[in-house]
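Notes to accompany the following structure.
Note that this complex is displayed minus one protein chain, with the remaining chains in position.
And now, subunit A:
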Amino acid sequence: MATEAAPMDEKAKRMRDLLSSFYTPDPSISTPTSSISTSFDNINGPSFDADQYMDLMIKKSNLDVLLQRHVQMAAEIKNLDTDLQMLVYENYNKFISATDTIKRMKSNIFGMEGNMDQLLHKIMSVQSRSDGVNTSLFEKREHIEKLHRTRNLLRKVQFIYDLPARLQKCIKSEAYGDAVRFYTGAMPILKVYGDTSFKDCRRASEEAIETIIKNLQTKLFSDSESIQARAEAAVLLKQLDVPVDSLKDKLLEKLEQSLDGLQINPDEASKLAEHNVSSKDEESNNQGPAKIHEDAVRGFSEAMRAYREIFPDSEERLFKLARALTTTHFENMELYIRKRVSAADFLGIFREYSAFPPADVLLLSNSLRIIWEDVVLMDEVLPEAALSDLSAEAAQVTLKQFVARTFSHLQQDISDTLLKFDINQKEVVDGEVLKVVLEASGKAEFRQLLDENTGIFVKMNDLLIGWIQKGFQDFFSEKIHAGLILVLAQLSVVIEQKVIPRIAEEITASFSGGNSQAFIPGELCRVFHAASEKLLQHYIDTRTQKISNVLRKRFKTPNWVKHKEPREVHMYVDMLLQQLEEVGKEVKQILPQGTFRKHKRSDSNGSNTTTSSRSTTLHSDKMARSNSQRARSQLFETHLAKLFKQKVEIFTKVEFTQESVVTTTVKLCLKSLQEYVRLQTFNRSGFQQIQLDIQFLKAPLKETVEDEAAIDFLLDEVIVAASERCLDATPLEPPILDKLIQAKLAKSKEHNNNNKTTVSS
């Protein structure tokens, strides 16, 4: 049985497969229920092997299961058979109905051909009739068309004959646009048939056009007409084939002529500026010419705009013109600057009006502003002309020149005035100039021209630096007055402290949008600071050198070992004090006062009481007291004193104050004095002379110098050095010392009364 069931099964499966493939395209869906076991078991699978399946079945299952399986399979086969029969029957049904339908169609088509023939015939007859109508109407239509053409021609002829009259009418009513339109319309006909019957007509209309052209040209050149009208006229002229180039030339010539009127007259302007300054009436005066000028420039720019509208294709010439205008502006200014700066009374003006900004700078800034405004106006009209660039360049050059010239003159003036000892006002003026230059540059508002302008500043600073360095070298080689060095030092301080921040401020204020890489305030400050320190040091050096020469002569000349008893204070002390006084004077004029100010003391015998509350006072007092005893066991005691005394700072850093510079100078001089003393050997009288001189020096030096302790220390050091180098160091008795000093003081007082020079008292 089992062997029988196997082919049956196979057959049924093949059947089912076929059926399922027929009804559904996807066999996997049609047999979703079939087991997904191994390929051999799957009866529905394509690779089903019946023998294997049987073997497997027999091996795996017992009889009951096999029997059960058989029954199940038999039922399945029966089911499949009925399914098959059903399908066959259904298909047959469909086939029969299809055959029926075809048969019916065949019978329906049968009577169609006759109908079609009928239709064709009818259409043919309609066509023949319409042709008949057409031929009968043709003649009439042709006639109408001919008549129409003739009428048009007649109208044109009429128009041409009417043209002169019409043109005249247009001229009268100034409707040039229409006239030109008419004329250009008639032009081709006139050209072709002008020699025949239209001769008179043509001549008349040409005459009329001539007058129109003339009228148009006058209109073009007349300033009273509106720009639009003029532009229209130009367009019309162009349409009439009038040579435009000549027109352009004429117009440009006119513009050029108007340029002459536009130029800033430097002399007038300068007069005006000076007048402003002196009359203190800046506003009212300034406005008059400025307004005139502005109007002129406005007119010019209007004209330019018109021109641009009229001749949009020929801007080159305009550019040239505008450039020429700006360059002439700047040339004028340059000329003016040259003239002004080279004027001999340059400084005089500065000083006279130092309360006001210097006239020059005011003027420069004014003209710069005017030019800038002009340029802005023109720039609106001609954005492509790059006028702003041009003017910026020119302004840069001019500013550079101005700055350079100003500085060279300042330099000269400084040296000149210094030699005259008239330096008080100078500093103020210097600062003013720089500030005002800055303000001027700031006001010029070259906002988009940041780079160029920072270039100017940098250039300016380069100039300053170069100038200072050059000056520095000059003073090394030549022996120019020492005060000048001091002024330079102070000037560089002013620049460092005031001008550079000011420049930085201006730059940030004016060009907040852009970057200012080229201008580094810190670097410049450093340069100027170094320069000022160097200069100050140099000043002190030159000063001490002079004093050193005095001292050298003093100590080289006499034979100190055979010195005579001191009778009076030696005159070199006077020279020393005089030199110091000179330093004091110069310093007072130029440098600022320090914060520290000691109490003024009445002059007198130079008593040892000091009002200074410094800790070192104690030592100096002690030393002063021990002066007389010191002569005996000199060395031991000084060493002992030094042990307890804190080291007095002799060489401190120099500051930019009057006191600091004077103190440093005095300290250096006293140190030199000590060194000179150490190189000599003294007898008792020599020592006493030194003692006397130093004692005398004490009072006036303390009077001038801020650091009393250091001076005390140094003066004592000189006496100590002298006593060390003395064979028999017996000091003068205090009463004798006092008497000699009083004598000297009386003498110098008398000297003072004789010639009013104030020796420091």
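Following the convention adopted for this analysis, a contact is a pair of C-beta atoms (placed from the backbone, for glycine too) under 8 Å apart; a residue touches a chain by one contact, two chains touch by 3 or more; residues count from 1.
Everything that follows uses one rule, which is that contacts and distances are computed from a predicted model.
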item	value
Chain excluded from display, named as in UniProt, from "phosphatidylinositol-3,5-bisphosphate 3-phosphatase", "EIPR1-like beta-propeller domain-containing protein", "Peripheral myelin protein 22" or "Bardet-Biedl syndrome 10"	"EIPR1-like beta-propeller domain-containing protein"
Contacting the left-out chain in the complete assembly, out of A:L18, A:A75, A:V192 or A:V561	A:V561
Absent-chain contact - pick from A:R166, A:R202, A:K219 or A:R725	A:R725
Residue among A:D162, A:E582, A:E675 or A:E703 that touches the chain left out of view	A:E675
Option touching the unshown chain, where A:D541, A:E655 or A:D738 are the choices	A:D541
For subunit A, the residues touching the chain missing from this view	541, 544-545, 548, 552, 556, 561, 635, 639, 642, 647, 650-651, 668, 671-672, 675, 678, 681, 724-727
